[in-house]
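Dropping a structure here in structure tokens format, bear with me for questions.
One chain of protein is taken out of this complex; the other chains stay put.
Here the chain labels run A and B in written order, and each chain numbers its own residues starting at 1.
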Amino acid sequence: MPCFVDQLTPEVAVDSVKVLRHVGCEVEFREDQTCCGQPAFNTGYWDEAAPCAERFVRVFRDAETIVCPSGSCTTMVRKFYPELLKESPIRSEAIEVGKRTFELSEFLVKVAGLTDVGATFPHTVAYHASCHALRELQLRDEPLQLLRAVNGLKLVEMTRNEECCGFGGTFATKFADISAAMGQSKVESVEASGAEYVTALDPSCLMHVQGMLTRNKFKAQTIHLASILASNGARA
Amino acid sequence: MSGSTTATKVPPADGASAHDHSQSSNPEQQFHHDSAVKAADIAHREIIRKNMESYDAGHMKGRGRFTDWDAARERCQAIKREAINHLDKYLLQFEENVTARGGHVFWAANSEEARKYIADLAVRHAVKTVVKSKSMVTEEIELAGALEKVGCTVWETDLGEYIVQLRHEPPYHIVTPAMHLNRTQIAELFRDKLNEPDLPEDPQQLVAAARRKLRKAFFAAEMGISGANFLVADVGAVAISTNEGNGRLSTSVPRIHVAVTGIEKVIPRLEDLATLWPVLATSGTGQPVTTYGTLIGGAKRPGEADGPEEFHVVLVDNGRSSLVGHPEEREVLHCIRCGACLNICPVYRHIGGHSYGTTYPGPIGSVLTPHLRGREFEHLSYATSLCGACTTVCPVKIDLHHHLLHNRRDFMKKGHGKASERMQFRLWRMAMLNPRLYALGGWFGRKSLRTIYGLGLSGSVFDPLRAWNRKRATLPVAKESFREQWRKGLGGKQ
Partner (left out) sequence: MAANNNPSRDRILERIRAGLSVPVATHDEAAPRPFFAPIENPLERFQQECKANLMELTITSDAPASAQQLSSILGTLPAGEIFVQDHPSLRRLVEAAGVSREIRWSAQGGPREVAQATVSLAEALVAQTGSIFVTAACGGRGASVVAPCHIVFATTDQLVRDLKTALSNATKNGVLRNNSFACMISGSSRTADIEKILVQGAHGPIRLAVILQRA
């Protein structure tokens, strides 16, 4: 579970657990987990990130399957651990753990073979393609398949939906003006699409987009894919 | 050529942009300032967006001419990899073939040596007028100023370059130097500088006006300077891809032709151009090939009707050789300068080419510049969200966004990071290695933020997340963390 989801947007994790249980999985939360190490890694502090990564591997080494409602955290574990832990004795274990780590939509569609999880969400929804999930994990179709199977959900086209929202981790505060400008373009696309909700695979994107939507007083709301899939009726 | 305004382009060395009045000698500060200004400039964003949408459409159409675009990229990557992995061998083969036919090859370690060689050449031959076709390397080495110092009038003949030269600005983009201007602005500029007060705004007429003016320069110049897209080793020729014909005239009419190029431009065989030419054109502009694929192996030979009497190739190092030995980033030298990564980059689209303050902007510029110009430009590797779009479009499959990450790692290893930031991450690591400390820190963080925001102090100096909150609506902070909820019963039986 992404560390900031734990602390800032726990409903994403709560809803992920709901969905996984609904499709018949036994869900375990290992309280020992903290963070995958991505913030330090992305900022270039690989010496600080490596112990966190090693810890993650140790915490999850015997887990059968690891599911994470975040494309960027999943990318960290599967794509970047082998490089980050190049000198580590735990490297080959890390690779194995990575093979068993999946982003939520990836797990549902590619591992569990499901597209219909029995959700109902009668609203118009635009899909923002989070960068890590799209370009590192190659998840383009899977989230859309899940969304199309949701009862009452109408998927609307959005321009520039594969363009980065501008979050980028510490980039959002180090280069806040550029980040905000990119976010502004993103929410203008959302508003132009007419959608009531915009969804994505990454809670970090959504946090940033929501901040910009609210600031602009645009009508759309962000909602994580997990929350849509956990939904069985209209949102309050 | 009286009446011409050929000013030295303001070199990007100190990062000053044409629109900035607060000069700063610190490139990083200058970048923060310029990018913030441009990021807020809605009109600028719209111009760039329109241009990029036009490019996107052309580019996708161009890709459709390939039955397997990815296979073409792989082939280009293989060609450049072969070239760079045997860089010494192919450069020597190129040099041998050129010098065997009377051409001159000069190896310049840095900008100064390159400038000196060319300026000395101009003086020796009493050159008064120089015509230049587009070359980013000549921008990099700041050649125009050096030639003006020895009494030459330098004409930029590529239309976009000519426009920015008249405006005393650096080029905005490596392929379309005047992308940031519209026809109204260009018409005004030409009416004034070309002394044609009745010139209409019509692009056709504007181009015709530039043609009239520059034609005189082509036929008067003693020296023509070009760049090189590729150096073909097996036949010893410089390959230049152009559309306007200015590169053709600059290398046909004047007595002396100087081709200025980076050492990394070499390719093994003439046949390699059968792949590189179409891919470069598709990625650069969406064309199947550029109008002219020129190959020059030397000065005029006996029996030829015309051509320069002397041919010089200046091979510029300027830090490139240092990348050869970089275990991960040698492939950065594969770049064919197509501009595709600039076009797709969302950061570039929002801050524009001038904000970077470098010869090469965009993703390739951010990766490359610290290696060419030093630590003053390391900040560019951080001014990105690492979205990875650049890597998906690079025609030679350079792993651009990962190299930005590698740059960050290397700079931190060298100790270039802020001490306070390193300390923050050390504390962060401590917390992350200790789940109780992490949970406690999280609880405390949420409690204090909720209190601060509850008091309406979001964005104020009391707000640790003010950098975030000043640009967006206040971050909503959850009351209970997930692990608290899990313990409270979420983890219970299903």
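Assume a contact is a pair of C-beta atoms (placed from the backbone, for glycine too) under 8 Å apart; a residue touches a chain by one contact, two chains touch by 3 or more.
Note that this is a predicted model, so its numbers are computed, not measured.
Sort by label and list the shown chains the missing chain touches.
The undisplayed chain, in the complete complex, is in contact with B.
Any idea which of B:K193, B:K300 or B:R422 touches the chain not displayed?
Candidates B:K193, B:K300 or B:R422; residue touching the omitted chain: B:K300.
From the list B:P27, B:P278, B:P346 or B:G441, which touches the chain that is not on show?
If we include the chain that is not displayed, B:P278 is the one touching it.
May I ask which residue of B:D41, B:E148 or B:D234 touches the chain that does not appear here?
In the full complex, the listed residue that touches the missing chain is B:D234.
From the list B:S252, B:T392 or B:Q424, pick the residue that touches the absent chain.
B:S252
Please identify, in ascending order, the residues of subunit B that touch the omitted chain?
Residues 51, 54-55, 65-69, 71-72, 74-75, 78, 81, 85-88, 91-92, 99, 101, 104-109, 113, 157-160, 163, 176-179, 182-183, 186, 203-204, 206-208, 210-211, 214-215, 218-219, 234-237, 243-246, 248-249, 251-253, 263, 269-271, 273-274, 277-278, 285, 288-301, 304-307, 311, 315, 317, 321-328, 330 of subunit B touch the chain absent from view.
The rule we apply is simple: only the chains that are shown with their structure count from here on.
Going by the contact rule at the top, pick out the subunit A residues touching subunit B in the complex.
Answer in residue numbers: 1, 3, 5-11, 13-14, 17, 21, 26, 29, 31-35, 37, 39-40, 42-49, 51-52, 55, 131-132, 135-136, 162-164, 166-183, 185, 207-208, 210-215.
Report the residues of subunit B in contact with subunit A in the complex, numbered from low to high.
32, 35-36, 39-40, 45, 346-347, 349-351, 382-389, 391-392, 405, 407-413, 417, 421-422, 425-426, 428-429, 431-435, 438, 442, 445-446, 465, 467-468, 470-478, 480-483, 485-487, 490-491, 494
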